[in-house]
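Excluded from the complex is one protein chain; the other protein chains are retained at their positions.
Residue numbering begins at 1 within each chain, and the chains themselves are lettered A, B and C in the order written.
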Amino acid sequence: MIAARLHHYHEPLRLDELDEPTITDPHDVIVRIGGAGLCRTDLHIQEGQWAEKSGVQLPYTLGHENAGWVHEIGSAVSNVVVGDTVIVHPLVTCGLCRACRAGDDVHCENNRFPGISTDGGFAHFLKTSARSVVKLAPDLHPRDIAALADAGLTAYHAVKKAASILHPGSRAVVIGAGGLGHIGIQVLQALTPAEIIVIDPSEQARALAGEIGADRTVAADGRQVDTVLELTDGRGAEAIIDFVGEGDAVAQGVAMLRDAGSYYVIGYGGRVDVPTIEIISREINFIGNLVGSYNDLAELMTLTAQGKVTLHTSTYPLEAVNDAMADLDQGRLQGRGILVADPV
Amino acid sequence: MIAARLHHYHEPLRLDELDEPTITDPHDVIVRIGGAGLCRTDLHIQEGQWAEKSGVQLPYTLGHENAGWVHEIGSAVSNVVVGDTVIVHPLVTCGLCRACRAGDDVHCENNRFPGISTDGGFAHFLKTSARSVVKLAPDLHPRDIAALADAGLTAYHAVKKAASILHPGSRAVVIGAGGLGHIGIQVLQALTPAEIIVIDPSEQARALAGEIGADRTVAADGRQVDTVLELTDGRGAEAIIDFVGEGDAVAQGVAMLRDAGSYYVIGYGGRVDVPTIEIISREINFIGNLVGSYNDLAELMTLTAQGKVTLHTSTYPLEAVNDAMADLDQGRLQGRGILVADPV
Amino acid sequence: MIAARLHHYHEPLRLDELDEPTITDPHDVIVRIGGAGLCRTDLHIQEGQWAEKSGVQLPYTLGHENAGWVHEIGSAVSNVVVGDTVIVHPLVTCGLCRACRAGDDVHCENNRFPGISTDGGFAHFLKTSARSVVKLAPDLHPRDIAALADAGLTAYHAVKKAASILHPGSRAVVIGAGGLGHIGIQVLQALTPAEIIVIDPSEQARALAGEIGADRTVAADGRQVDTVLELTDGRGAEAIIDFVGEGDAVAQGVAMLRDAGSYYVIGYGGRVDVPTIEIISREINFIGNLVGSYNDLAELMTLTAQGKVTLHTSTYPLEAVNDAMADLDQGRLQGRGILVADPV
Partner (left out) sequence: MIAARLHHYHEPLRLDELDEPTITDPHDVIVRIGGAGLCRTDLHIQEGQWAEKSGVQLPYTLGHENAGWVHEIGSAVSNVVVGDTVIVHPLVTCGLCRACRAGDDVHCENNRFPGISTDGGFAHFLKTSARSVVKLAPDLHPRDIAALADAGLTAYHAVKKAASILHPGSRAVVIGAGGLGHIGIQVLQALTPAEIIVIDPSEQARALAGEIGADRTVAADGRQVDTVLELTDGRGAEAIIDFVGEGDAVAQGVAMLRDAGSYYVIGYGGRVDVPTIEIISREINFIGNLVGSYNDLAELMTLTAQGKVTLHTSTYPLEAVNDAMADLDQGRLQGRGILVADPV
């Protein structure tokens, strides 16, 4: 099969011819990839930002946002059969550690993260596990929902945490209405009664935000802190949901946060740098957010099936992966980019 | 009456002769002070750290940790009578805003904070409100429990938040076993089944910590991060409860924090400065903590009455306030310093 | 002024000429009634069901669901001024007990309940307290939202509890789409992503339910348990929200409840009668629900202002109170009945 692999940091991916993965553990599931989402994290990996954290050995196959059809299963797999349409939870988890048993798959003590720490889905086939596949209606096409596996799941997870503090009359500020943000807006709309204020520099992104649930959109024009304070009685918003996490975003987001409110960190690249006296005198919180759990993914797929969440995507052939990455890097990519491999 | 007042930042307090406060609102309560706790925040106020945040006009009377006896009450006061022994919740709150009505007194939209933003309790008398006095058993002496009004209440509030994530088998690291920390340890012991690990540079403080509930004590000897990791299977603690909040404490605390864990910021003076990639990849949280609610104070007084929390204090006459502040500043003060005014 | 008063159980109310209430406490607020909702509880009071629980002395004025304009205020009232349009939280609370301070107004240790335990709002004027009035936009007419003060608030309170267990993919069964139920459906729609299944014997009520947010409506035709099980994969619903609470409703509701689910009791008149072996082997919960808190009422008024909750009402002159009660009793009243007194 063909796989798009990173051989050296700071270089384009190479399209390698590899053997198909094979079943080696009774829980293995091999998925024929129907769509693989492209993520800003793929750029960060290419730049080496994750080299130390992931400990991965080059070369390896990127792609951590996958959907497809079950191609082969191990002897202990009981929840899917060959041919099922599935979306793939990004982590492979053990099911036996405390975290897995508490519903917190992402902190599995024995996890692997295909596309981050081992071979991922920019390929014809992906090896994952029975615990990582969510069965879907057969009429869904993987390329249309693949981006929910990571971008959507991360946005869902963060918004679900925020929902617990968002009562009628409260406000949520969404910083960044791109790949994750536009899903986050829809999930806020589905799960909470909060007023939704969206900040983005792109007029097009703000227009989309307005269509999918934003009550207010604010240009990132240098006056956005003042604007948000005006929209919130001078007090700021109960929740800041930051899909950017770099540049000025954090400092501005903190300035828009209401006392006793919570700041949800999702985007990354910059720093949270705040005096402790400000944290305690305002009694504000910073909440880290990684990808969601398997049940989160199943819930998000329910919202999608109900039409409450829809994705905006652009499709590329797998072979055009480096073009797609360049488009993402240079802001030319509308919605989420999806790589589609030809059938074998 | 005599009151210890700040006339200029960076200068000692002056002992002024002032008129006693009088009832001007139907909810007013005037308390004859029996004990007023001295707090590191008083030093910070003197240094001007709170000048901008509090907006207070100099001169004014410090002292935000007060207990005494009810001296006079306004016409609408129904919960105490003259002569009652009371501990004084540090804030004067309205009871009508959303925060007050949600049990979150501290974020009252109309609050005053005697000793921070208006005249406090380093004096013979303090004016507060019906909503701020907790009635105590008459045999308690105010000087013995005054420090619970702020130091104790802040520690209680933070530990109560942490309690929700501290299951049997989890660990809480307490950074700093001083005035607040030694109460925090006792509250952890009373409210949670967690293993308690205490870090302090002072051998004496560690010895006290061991007596009042710490399962492990660790010297702040430069190896404390490694030591805590060794004590926690290399993974760190579920909760870091930081009563220091300055110097190396935060960076070290973050290094001791388990993935998916929470860092409770109580001490202040330094910064939380962490890359967003670390916050999201480890999915860690930073939780700000100010003083607790009125109900928190009542609960803490219950623990005290049950013998589960005891205070270690050193008493000074009100007139020796500047000596007491110097002792606190230079680390000579054992336990919490309490100022006691002579009876009128 | 005119007031509709109960002189003897099981007899119609009498229209008495009474003195207007006067300010006797600094927190008193006198409201000129613009609309007073009629509630099934008024029928239950007339039948003597509340005689023992409320301990009220006859005669007294009914009416616990009130809105109007501030007419006069006591000296300690700071949150409203004469002329403000207000909705009246049904209880008068102290603001000082643990329950009030925890945001749980309804369990105030010193509460009075106008219309239940003291004179209510079937009159030109009502005496309440500063803590019980929620200020509204001046263009709202009290008669249009009075029913939210109790019927709406009770439905809101119960649904808000249920919201915490209602994730995407879960189901809520609403039993009874009448005065409370039709508000409950709208609140479910606003606060949760659950699929909403509504059971009612009336075709008209089911049609309304469908218009305001029910995903499915089910006739109470004797087959409703089977129908709900068919709609829920044979497992039942995560939440049963029972606005009936008498007759067969409870037994049927329990049969529709999923294992590990919760049954919200709101309507009353019958019994919960379930073997303990069923409660433990299915691990099901029964959650009592009284009227909501002041903050709940403010949140509900926000949803109303946002157009997410609308009321269906029928208006009667105050003088026609006994006709209105007869219409309610005999099922002729469409929506919630509202009594409107002429201006004095």
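The rule is short, and it goes like this: a contact is a pair of C-beta atoms (placed from the backbone, for glycine too) under 8 Å apart; a residue touches a chain by one contact, two chains touch by 3 or more.
Being a predicted model, the structure only gives us computed values, none of them experimental.
Student: Among the chains you can see, which ones touch the chain that has been omitted?
Tutor: Per the contact definition above, the missing chain touches A, B, C.
Student: Which residue from C:226, C:259 or C:319 sits in contact with the chain not drawn here?
Tutor: With C:226, C:259 or C:319 as choices, the missing chain is touched by C:259.
Student: Using the definition of touch stated at the top, determine which of C:74, C:90, C:245 or C:337 touches the missing chain.
Tutor: C:245
Student: Given that one chain is not shown, which residue among C:21, C:34, C:152 or C:267 touches it?
Tutor: Checking each option in C:21, C:34, C:152 or C:267, the one touching the absent chain turns out to be C:267.
Student: In the complete complex, the non-displayed chain touches which residues of chain A?
Tutor: 25-27, 75-76, 78-79, 94-96, 98, 101-103, 105, 130-131, 293-295, 298
Student: Extract the touching residues of chain B with respect to the undisplayed chain.
Tutor: Where chain B meets the chain not shown: residues 167-169, 190-193, 295, 298-300, 302-303, 306, 308.
Student: Given the full complex, what residues of chain C touch the hidden partner chain?
Tutor: Here the touching residues of chain C are 49, 53, 99, 104, 106-107, 245-246, 250, 259-260, 265-277, 279-290.
Here is the rule we use: only the chains that are shown with their structure count from here on.
Student: What angle, rounded to the nearest 5°, describes the rotation that places the Cα atoms of chain B on chain C?
Tutor: Here the rotation carrying chain B onto chain C measures out at 180 degrees.
Student: Provide the C-alpha centroid distance between chain A and chain B, rounded to the nearest whole angstrom.
Tutor: 40
Student: Among the residues of chain C, which ones contact at least 2 other chains?
Tutor: 295, 298
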